[in-house]
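Heads up, one of the protein chains got dropped from this complex, but the rest are sitting where they should.
A, B and C are the chain letters, set down in written order, and residue numbers restart from 1 in every chain.
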Amino acid sequence: MTRDVTLEQMQHWLLHYADQIEQEQATLTRLDAAIGDADHGVNMQHGAEKMRAKINDLTDCHDIDVFLRTIAMTLISSIGGAAGPLYGVFFLRASKEAGPGDVISLDRLAQMFQVGLESIQQRGHARLGDKTMVDALAPAVEALRLATDAGQSTTEALAVASEAAEAGMLATIDMEAKKGRASYLGPRSIGHQDPGATSAYLLVASAAATLGN
Amino acid sequence: MTRDVTLEQMQHWLLHYADQIEQEQATLTRLDAAIGDADHGVNMQHGAEKMRAKINDLTDCHDIDVFLRTIAMTLISSIGGAAGPLYGVFFLRASKEAGPGDVISLDRLAQMFQVGLESIQQRGHARLGDKTMVDALAPAVEALRLATDAGQSTTEALAVASEAAEAGMLATIDMEAKKGRASYLGPRSIGHQDPGATSAYLLVASAAATLGN
Amino acid sequence: MIAPANHRPADYSPKTALQKKLINRPRDVVTESLEGLALAYPNLLNIAYAPPVVWRKDAPVKGKVALISGSGSGHEPLNTGYVGRGMLDAACPGGLFTSPTPDQYVAAMHAVEGGAGALFITKNYTGGLLNMGMAKEMAEDEGFRVQTVLVNDDVAQNDPENRRAMGATVLVEKIAGAAAEESRPLDHVAAIAQQVADQARSMGLALTGCTSPRIGYPTFELPADEFELGVGIHGERGRQRRMLASADAMTEMMLEPIIQDLGLTEGDNVLALVSGLGATPLQELFIVFRHLHHSLAQRGIPVIRQLVGNYITSLDMAGCTITLLKLTPELTRLWDAPVHTAALHW
Partner (left out) sequence: MIAPANHRPADYSPKTALQKKLINRPRDVVTESLEGLALAYPNLLNIAYAPPVVWRKDAPVKGKVALISGSGSGHEPLNTGYVGRGMLDAACPGGLFTSPTPDQYVAAMHAVEGGAGALFITKNYTGGLLNMGMAKEMAEDEGFRVQTVLVNDDVAQNDPENRRAMGATVLVEKIAGAAAEESRPLDHVAAIAQQVADQARSMGLALTGCTSPRIGYPTFELPADEFELGVGIHGERGRQRRMLASADAMTEMMLEPIIQDLGLTEGDNVLALVSGLGATPLQELFIVFRHLHHSLAQRGIPVIRQLVGNYITSLDMAGCTITLLKLTPELTRLWDAPVHTAALHW
């Protein structure tokens, strides 16, 4: 059982993610309409289109760090809003953690998710429970770390991470938003699922669907 | 059986008319909303208020022509739109026809209606069947003339005039408008009762209710 | 009962329904709005209320022809927003959609006439013609010189006699205002104004009806997938109902009859006015203007001057009107002349 993750898998991961976003964009926007400004799906879809085009162009890229850095810059210059820079710094920081080469260990992947999440929190100052993408990502990062340390396979480890992200996403329903646009509604934000937590869950779910072995 | 009409009766006529307008103003506006610009009731109501105030102020007026001229000027400076000048010239011309003194014959009254209608037509160029106030006034003028010439009482003559005005008003429903704002709709104006014909019917009906003996 | 009770929106109750409007008592809308206008432009406008007249602070301007215009309220910024140097001397605001009364014009005359006579800008509506006609008679009786210009630019009406005044009003007021500012005599100013009126045509469409605060329910209801083509600016329905289409297609439906009627041909230069009807975002007006500009360019008819925004409105109606004016170098020069009003300024 190898626990490595290859550049090719990463390309599949993000192409898969782009498909997911396109498929769910109306739902993401509808969630944002309820407690935000009805653009999260539209923004993410724009990012997904540009990302897909970029991946298809990037034929002679052989290093995961270069690849993820390119993804980061593409997302930063195409999503906009709050989500664009946040997903952008996630991949930017993850790219540095990955380093050059076309393969990384599961342990390194878990570390990339960890530092990616940290830089989202450094930029956005959101904590667990603030009803943001952090509420889907943080449980996923923790589950991934535990499963990795416990010696599980990439498939197994990402499956539990995805489950944790989903649970975190659903937990945002009952939260009162403290960060981002939904926080303007105060207590009226309770009862609605956070759009960014939803797109973040999709990111982890796509990883589970593509990075395993 | 006297067939005279007094200044005092004329005052009652127009106070009664003012009451009718206030009572029916929502209906007049609703009719105008369907084929015009939804202001006929509002405009007439404004005129009615000013007219009532004017009549109550005019304590030392002893001549019908002065009275009707004052009414005309009051309506002209308070109703606005198409109806203001048209009702205005009706009373202006009728006032000239009435001449000084505080009593006139039924014959003279019929003549006043006749020339009043003529000046509405001179100003507005509407003919019978164009779906305007003329369609209520013209049959009334004719009925009033016939009944007067036939020697009927003021009460009787104005009653038939009022019936003729009502029939004329109802006949506007099936007409296609050729003048005024309703004409902009072309064939789509068919099926709606003309607001100005309706307020004109009220004018004749008020005369029937107050000028008899 | 003079008429059967017609359909009204189910949730409408004239006694209790508060309207979705920023108003106090419906009957005070016009007056209070004028009071707000006066407070907002203390250095530009004088305002009287009985009868209502809005006029330039610096009027009467000696030796200058006075430009006076009037219309019902609900078309703002028309005409009160066009009072000032280079445009109108006075505006007479009527009730909501109600042509003002003759005494308003006479009062305006007294406030602004500077010895060179006055031009009345007459919109082709029964009420507009009749009230202004009476006002002209009254002013002339007092010894004033008055000429009129008739504005009737709406091509939605086949019968020219029945054509409503639409956006050409704004263009007439601007260009005649510039001519008057050059101290030209009354005849000249009237001739220029009439030339603009004759060379301009308009057409409008509505995506929704509008709600007059005096009645509280919309003048008409439209199905979700239809619009009214050929509307005026008084909440009336148009000549026809059509199925919604793209902005480009709807713009074309307005443009085509205007081009036909004006007889525009390759090489003509035009001024285009795209005005929202009150509830349409600027964003959409630019999309309409984009297509209009391209479509005319393709026919070899360059748009060399333009105005895109809310310039002649119909309360809270969604939709727009398009006006084209065939330009001459002289009209272009007068259009470019400085103007200093609440709504137009350059």
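As a working rule, a contact is a pair of C-beta atoms (placed from the backbone, for glycine too) under 8 Å apart; a residue touches a chain by one contact, two chains touch by 3 or more.
Computed from a predicted model, the values in this text were never measured in an experiment.
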| item | value |
| --- | --- |
| Displayed chains contacted by the hidden chain, counting the whole assembly | A, C |
| From C:Asp58, C:Asp198 or C:Asp248, residue that would touch the chain that is not displayed | C:Asp248 |
| Chain not shown, touching residues in chain C | 11, 17-25, 29, 32-37, 39-40, 73-74, 76-77, 81, 207-208, 224-225, 227, 243-248, 250-251, 278-290, 293, 303, 306, 308, 310, 313, 315-316, 318-320, 345-346 |
| Touch list for chain A against the chain that is not drawn | 24, 26-27, 29-31, 33-39, 42-43, 46, 76-86, 88, 123-124, 169, 179-181, 183-186, 188, 193, 198, 201-202 |
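The rule is simple: only the chains that are shown with their structure count from here on.
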| item | value |
| --- | --- |
| Touch-based graph of the chains, sorted into line, ring, star, complete or other | other |
| Chain-chain pair with the highest tally of contacting C-beta pairs | B-C |
| Euclidean distance of C-alpha centroids - chain B vs chain C, Å | 31 |
| Distance from chain B to chain A - Cα centre to Cα centre, in angstrom | 76 |
| Multi-chain contact sites of chain A, meaning residues that touch two or more partners | none |
